[in-house]
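This structure is in structure tokens; I'll ask about it shortly.
All protein chains but one are shown at their positions in the complex.
So, chain A:
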Amino acid sequence: MTTNLPTRPFQSSVAIEDITGLKERSLGQRLLASQPFWVTIALIIMCAVMTWDQPDAFASADNFYNITRNFAFIGIMAVGMTAVILTGGIDLSVGSLMGLVGVVCGLVLQAGYHWAAAVLAGLFAGGAAGAVNGLLIAYVGLPAFVVTLGMLSVARSLAIVLSENKMIYEFGPWGDTFNALGGGSVLGIANPVWTLLVLALVFGFVFNATAWGNYLYAIGSNENAARLTGVPVRRIKLQAYIVSGLTAALASVLIVGWQGSAINALGQGYELRVIASTVIGGADLMGGQGSAYGAVVGAALIEVIRNSLLMAGVDSNWQGAFVGLFIVLAVLLQRIRGKRSA
């Protein structure tokens, strides 16, 4: 809705500050108080240390390609998850949705259909599952935790049933084109990384510059107030879960293409890595705080640490322990910072 108020000279906002003599927080101060900034610093330090320690293994072009591609899948989902977390919700179903979407894509390709049909079917499956989540949460009023936990189970089970518990790898005539989507690269950077870059820019813009983005923050910080002031709370929440379902589907389409096969176990446990990424990047699980950039650096930090541990010879089975630890640490950090600024 555009208000037809007369626009007035901008000077008035200067005038009130002159009267009160109070200054707003400068850009520098705001930067120092932002979690994504500190995570970025941590990321840079991590990379610098690893480059110094293992110049050949870590700082190689190959490893850079691998790291960026690996976190791109998580990052793509984390950007969609940010929309949900901003509203104060959570989507635990994204990992299972990857499995379901992967199987759907595999079956469509196996049946000999065009690669675009496979992509659309995959996105549709993800979007539809997100819509079911959103309807139950926003319109029926069930807790997000319960609904998406249910979807986690349902989607995984559907994936197993549809795939008859077999790996799908005979992708038919369009298989190569489909695989090139997720497995290919442009200018030496993997396609999933480009996808993440575009998605992060688009959502960074949407979160900050549009009414829709503003409403996500409003709902997350005081849902009741948002409703009273005329924000279409239910519709926006529904849309947030659809976005999350769609980004999970997009990540799945790309990962299936990269691996050249679809298994129903795809994405198992990813929900935790995705949520960890957003939280480490500064999103507040209570809602109302978070950013697309934060989700991306959060995902990057987790992957660099994982990669470093592998290089340091730590058993890869420790991964889950570290992700879990980071989630708790990130929330703890938020608490401490929150207390200080309050």
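Methods note: contacts are C-beta pairs under 8 Å (C-beta built on N, C-alpha and C of every residue); 3 or more make two chains touch, one makes a residue touch a chain; residues count from 1.
In this text, contacts and distances are computed from a predicted model.
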Chain not present in the shown complex, as UniProt names it (candidates "Small RNA 2'-O-methyltransferase", "PQQ-dependent protein", "Sugar ABC transporter ATP-binding protein" or "Cytochrome c oxidase subunit 2A"): "Sugar ABC transporter ATP-binding protein"
Hidden-chain contact residue, picked from the options A:I41, A:L228, A:V314 or A:V328: A:L228
Sole residue of A:L152, A:A218 or A:A330 that reaches the chain not shown, by the stated touch rule: A:A218
Candidate in contact with the missing chain, chosen from A:Q289, A:S308 or A:Q334: A:Q289
Residues from chain A at the interface with the omitted partner, ascending: 1-3, 5, 7-10, 12-13, 15-17, 19-20, 22, 24, 209-211, 214, 217-218, 220-222, 224-231, 288-289, 341-342
